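All protein chains of the complex are present and in place, except for one that has been dropped.
A, B and C are the chain letters, set down in written order, and residue numbers restart from 1 in every chain.
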């Protein structure tokens, strides 16, 4: 069984709110960082994807907030691909601090033709083979 | 049947990403604005809640991204309370532009004793009667 | 003497930090909103500028933090053009709450040829006449 991909980051002061905890929307921004780093490990730098004539857009996101992260915490973002479809990818992202699960998340991205014309609707296209091959090692069973 | 609560906002340039569309995490920040404004309409200013000895924290969030919002768009955030539990509240938030549904969201908040001690786990408490009474007019059937 | 241009906005919860005040970087984001709204009043929607073959980029910014803004404050952003150069514009932006000056800011934007090629350095060009004419009514003496 493959190990999940893990990326670390430290909580910034400006990401925390008057409750003294990370403002909820910033976890979704953290997910994006984690997904970008998974992509780098499997496929390469995100922006090179445009060279394949495709881009990826988020279609769905879900977050469960179990316990808050705080300023200066070093967080582990653990990412698993739970489904690699023809033109979509579903990832589950856990945010942990010292092994404690703080946030459990899920993203579904869709592969679309790029560049997306302004005002146009992005249309789903299959993943190029090179991208699919790079992501497959990270596919595991979902929650 | 009660009309949903609607709040308008205009997309800021810095909220958009290199795809030219609102960065996904910012929709969750918009939801927070919409929830705060629903609260103001039904209960009063958010920060007065602390005077009741309670606070509300987000326990779950879900987002479906149907179509992107762009810089300078004027968006309508339509909020419905779909469940008002003993110590929780579930809201559904639609983000529309000219009547087109762009983002469909859902938040579940939990009422907790306040202030929350640093490092402590927030514990759920029932909504104070005054808060419950203010929110009830916005309860409608969910999706 | 022309009145300064004023734009109102309400502080969002997620824009405040654990000190309970607006995180300093967010004032710079507010300045951008204020500048965009001045532009709308004088010239038109910001994104139409690209139709003139030009764009504007920030070259300098300065901020003095006199007193903090807090969650839910309604702020007045007062903008004056203090210099309208051949290819630059300097604005002074005051952020006030109930007439009290909280933040005193200054921005200098430069007009550049658009679109800016990726990786290329933007080169300054003179303001198109229509843009200059729209901004001139807002020119006042600086601090």
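By our rule, a residue touches a chain if its C-beta (ideal position, glycine included) is under 8 Å from a C-beta of that chain, and two chains touch if they have at least 3 such contacts.
Please read all numbers here as calculations on a predicted model, not as lab measurements.
Shown chains touched by the undisplayed chain in the intact complex: A, B, C. Note that of C:6, C:61 or C:125, the residue touching the chain absent from this view is C:61. Shown as candidates are B:20, B:42, B:62 or B:128; the residue that touches the absent chain is B:20.
With the whole complex as reference, residues 19-20, 23-26, 28-29, 31-32, 55, 57-65, 67-68, 70, 116, 118, 121 of chain C touch the missing chain. Mapped onto chain A, the footprint of the missing chain covers residues 12-14, 29, 32-33, 36, 45-47, 71-72.
Annotation for chain B: contacts to the undisplayed chain at residues 13-14, 16-18, 20, 23-26, 71.
Basically, only the chains that are shown with their structure count from here on.
One inter-chain figure worth recording: chain B and chain C are separated by 29 Å, centre to centre, where each centre is the mean of the chain's CA atoms. With centres taken as mean Cα positions, chain C sits 33 Å from chain A. In chain B, 29, 32 are the positions where the chain touches two or more neighbouring chains simultaneously.
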